[in-house]
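Excluded from the complex is one protein chain; the other protein chains are retained at their positions.
In order of appearance the chains are A, B and C, and numbering begins at 1 in each one.
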Amino acid sequence: MSSTYGKLFKISTFGESHGAAVGVILDGCPAGIDFDMEFIQSELDRRKPGQSRITTQRREADEFQVLSGTFEGKTTGTPIAMMVWNGDQRSKDYSHIAQQFRPSHADFTYHVKYGGNRDYRGGGRSSARETVARVAAGAVAKLILKQIGVDIKAYVSQVGKLKLETPYQQLDLAEAENNAVRCPDAAMAQQMFDYIDETRKKGDSIGGIVDCVITGTPAGLGEPVFDKLHAELGKAMLSINAVKGFEYGSGFAGVEMFGSEHNDEIYLEDGVAKTKTNYSGGIQGGISNGADIYFRTAFKPVATIMQDQESIDAEGNPVIVSGKGRHDPCVVPRAVPIVEAMAALVLVDFYMRNKAIQ
Amino acid sequence: MSSTYGKLFKISTFGESHGAAVGVILDGCPAGIDFDMEFIQSELDRRKPGQSRITTQRREADEFQVLSGTFEGKTTGTPIAMMVWNGDQRSKDYSHIAQQFRPSHADFTYHVKYGGNRDYRGGGRSSARETVARVAAGAVAKLILKQIGVDIKAYVSQVGKLKLETPYQQLDLAEAENNAVRCPDAAMAQQMFDYIDETRKKGDSIGGIVDCVITGTPAGLGEPVFDKLHAELGKAMLSINAVKGFEYGSGFAGVEMFGSEHNDEIYLEDGVAKTKTNYSGGIQGGISNGADIYFRTAFKPVATIMQDQESIDAEGNPVIVSGKGRHDPCVVPRAVPIVEAMAALVLVDFYMRNKAIQ
Amino acid sequence: MSSTYGKLFKISTFGESHGAAVGVILDGCPAGIDFDMEFIQSELDRRKPGQSRITTQRREADEFQVLSGTFEGKTTGTPIAMMVWNGDQRSKDYSHIAQQFRPSHADFTYHVKYGGNRDYRGGGRSSARETVARVAAGAVAKLILKQIGVDIKAYVSQVGKLKLETPYQQLDLAEAENNAVRCPDAAMAQQMFDYIDETRKKGDSIGGIVDCVITGTPAGLGEPVFDKLHAELGKAMLSINAVKGFEYGSGFAGVEMFGSEHNDEIYLEDGVAKTKTNYSGGIQGGISNGADIYFRTAFKPVATIMQDQESIDAEGNPVIVSGKGRHDPCVVPRAVPIVEAMAALVLVDFYMRNKAIQ
Partner (left out) sequence: MSSTYGKLFKISTFGESHGAAVGVILDGCPAGIDFDMEFIQSELDRRKPGQSRITTQRREADEFQVLSGTFEGKTTGTPIAMMVWNGDQRSKDYSHIAQQFRPSHADFTYHVKYGGNRDYRGGGRSSARETVARVAAGAVAKLILKQIGVDIKAYVSQVGKLKLETPYQQLDLAEAENNAVRCPDAAMAQQMFDYIDETRKKGDSIGGIVDCVITGTPAGLGEPVFDKLHAELGKAMLSINAVKGFEYGSGFAGVEMFGSEHNDEIYLEDGVAKTKTNYSGGIQGGISNGADIYFRTAFKPVATIMQDQESIDAEGNPVIVSGKGRHDPCVVPRAVPIVEAMAALVLVDFYMRNKAIQ
């Protein structure tokens, strides 16, 4: 139940970090979409480990395979199954934590929830490796959004205390893909890179923020009451590993504003309703208004560090957990395509829900 | 589809601000729960308008009626329908906005989504009046949680720039119910009250933050991957009117921390696993670890203000929208029971999901 | 969970036989539909008790009230809540069965499932009174189907051993509404009426079959694999009280045929693909092919009879249950509008699902 997402454009993911494979079934995809395998692979490549020395050095080719749902290069409307075999599994790296609970990981909570039955290797199901499945499915969603002119761009806006203060409107977001950090400001990107690298050398980790901007969205996406567009985007982002917070439009800063400042006055331009400001982040009453959709997602420092920490084992004995394995000192660079993928899945779902009632 | 929430403990709400009634069907409630009608009414009273001069002066008794699902004072396991008739409807207050789009309201987006078919009176379905239904159902959830020792307390921690910096552990949260603002620090509450009242006199509105602390939760609530406990709490909070952001545990502040600071080391106390710190906010890998669950929800300044604003009408003509009607200058005092209600609904649902797999 | 039906055009029903009210929330209805209250009431009138001396003599006006989701005579796209107050409640008629389990009723199974918490009066939630909610929502579905030229007609084809053998193509189905049995053959209707009346006088009950024909359906409704059109129709029919079986097209008789007889050969007529025969009942691979959809639903003799029967009470003591109250000796005449309502709900749901993917 918990591994399915979406109402109409629905993904079900499977796989553990060190099991046989990770993958996804995408059910509800319309027929006749050009199934651009190169594009899907390129999205997976943006997520894969080993892209630079500030990401984990695990070598995973992450070449995906499609098992169903396409025929002669197009989708057929039936479930699309995609999978990636788990390659570079150094499972013995984990044998030392088989019975230990790593601090701020899911080891303890899975242990309790599943009565001691868990694949401890690399975090098992709680590993961010599961996001391979999301990115593959999200790439298909992007192919659909491209057809209707919707574009999603995420980028790193903060690493530790290093903040990119420039509003997104003044940035060339495409620039983000030109550096290892995925920050669209080259100078800031370099600072962030150095900072992450330094953190890595100390065997530590650091948090960060990913901003996301969606342009070209038609007005009317999102549903009243519970399935508000931003509520669903929020859930989607919060479901990504290591996320601690979500805000859209004015977000937390908006609480300090007066209504008279915060309200987005409306005017007509070339027959289209526009707003003078966009504190709403493109969403009013849970429904898109045609302005840019803008939101921010906060990631904590990843829990795996190369330092000794106190904890207990499954029997309750105190233990010292010492970091081993190969991990990201900061997840945000690789989180960028994941944020985009989840946003794409949310949008296509609402787009289809809208068509259903029209 | 959009007016239903929950998988096992499921609510479906209905009603517009100025229609006949608002209400809810709660499906999936276990049988044999003492249906404490006084408690449910008392929760509705915490939400109702007119509690002080800093909330809207609409007079709504909000007396609820139960139509089904209980027998001889206990729940029977069948759907519980509860409703509140809409009383003090001054619908003519709204005739002036029938064809106008109030800035930062849902008028424009509903108009587009539903092809011009909308009940414009008081915002119709987009009105916060819908939350009557949530509070009624949430009260039933609270009755269930009480049985298993779970307690949910929300309070106002910020209004505009006025912040209560004291950590919740050092506050007497029960104190929050002793003032109109629902801030557990009496002095700060008075400042906030004056500030809101001042804002009201200027015909303006202001935002705020509601914190929520859940104690007594067993470890193991929440699901891996998409239905993480904090993802579901986030969606639930973001689905409340005027919410702009959600964070749990260390939240946005956590991004500036190192893993070595942020990780919550584990130790055993009286046979129970505890953490030295709680940056995780009681949730690890999407699953509760038994520590206090702690999250914060940001509310924007409400869109209705008593000042003139520029907008357009349904024909695209420029119009001046001038505020009328009776509204809250700051929503957070009345949002407190709503936050608690949604949290209760989320928790009971996960509690039931857990029982299903055990 | 169990009182909700539909994916996109979704109903949630509530209410017990002798509680305050029965009702329904219809969520997902498109905006802008003319909300024809007279038509909805007329459908409820077809279902209501007391229509003739062969139906129960309970007097229930069953006048419905709409609480939300419409404005100025049209649907608004928000949840439509409709309810009927329970009027003629002779609850004391049931006090004698408070602790007894009536044979072949749901008394025992509800007792076990809900740990003894149940509203025993008139069967509580298990009463066919719940179908008021289905018929009201189904009437809205019919309003939508009318717009796209789909027509649903059900009729009684069998009562006890009395079978109407004439194929539906040779009947004037509208004729069914001209007699109390709802059989489109007047002579057979009279025989059935007399037979039911005779059964009633003996204090007994008898079963029957309702046939249903849907014309004007576009090809393409229904989904592959699990949500096949006939699987969903089957579930919808089997969810009606007293139903024991469902078949479509050739049905059970089809098992005795050879493929060479049973296959429906295809030809083109005026540019439209047609089939020479229709053993498929208008559905192939779970998807409508544009031919008439045809199915049959079997109803058992209702369990309430005016005769003494052996059973046990909640303590396990043997008891004699003697029939009291006012009941239908044969449910099929009043089941006709219920069958149509459920079919309408299923079709609109699939129609909307189809639009979502196109």
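Just so we're on the same page, a contact is a pair of C-beta atoms (placed from the backbone, for glycine too) under 8 Å apart; a residue touches a chain by one contact, two chains touch by 3 or more.
The structure presented is a predicted model; accordingly, all values stated were derived computationally and were not measured.
Engineer: Among C:96, C:146, C:235 or C:324, choose the residue that contacts the chain missing from this document, as touch is defined above.
Structural biologist: Spelled out, the listed residue whose C-beta touches the missing chain is C:235.
Engineer: Looking at the whole complex, which of B:8, B:181 or B:335 touches the chain that is not displayed?
Structural biologist: Within the whole complex, the residue contacting the unshown chain is B:8.
Engineer: Residue by residue, what part of subunit B touches the chain that was omitted?
Structural biologist: Against the missing chain, subunit B presents residues 7-8, 28, 30-31, 77-78, 224, 352-353, 355-358.
Engineer: Touching the missing chain, which residues of subunit C?
Structural biologist: Subunit C touches the chain not shown through residues 1-5, 7, 13, 101, 103-106, 108-110, 112-113, 115, 125-126, 130, 158, 160-161, 199, 204-209, 219-220, 222-228, 230-232, 234-236, 238-239, 244-252, 254-268, 271, 273, 275-276, 279-281, 283-289, 298-305, 307, 309-312, 316, 318, 353-354, 358.
Engineer: If the hidden chain were put back, which residues of subunit A would touch it?
Structural biologist: Residue positions of subunit A that touch the missing chain: 1-4, 7-8, 10, 12-16, 19-23, 25, 27-28, 31-32, 65-69, 71, 74-81, 83, 113-119, 124-125.
The criterion applied here is as follows: only the chains that are shown with their structure count from here on.
Engineer: Among the chains, which is located farthest from subunit B on the basis of C-alpha centroids?
Structural biologist: So the farthest one, by centre of C-alpha atoms, is C.
Engineer: Are the interface residues of subunit A and subunit C largely the same numbers on each copy, more than half shared, or largely different?
Structural biologist: Over half of the interface numbering overlaps between copies: same.
Engineer: So how far apart, in whole Å, are subunit A and subunit B when each is placed at the average of its C-alpha atoms?
Structural biologist: Their C-alpha centroids are separated by 26 Å.
Engineer: When the C-alpha atoms of subunit B and subunit C are each averaged to a single point, how far apart are the two points in Å?
Structural biologist: The computed centroid separation for subunit B versus subunit C comes out at 39 Å.
Engineer: At what distance in angstrom does the C-alpha mean of subunit C lie from that of subunit A?
Structural biologist: Distance between chain centres, rounded to whole Å: 46 Å.
Engineer: Which subunit A residues touch at least two other chains?
Structural biologist: Only 7, 224, 353, 358 qualify.
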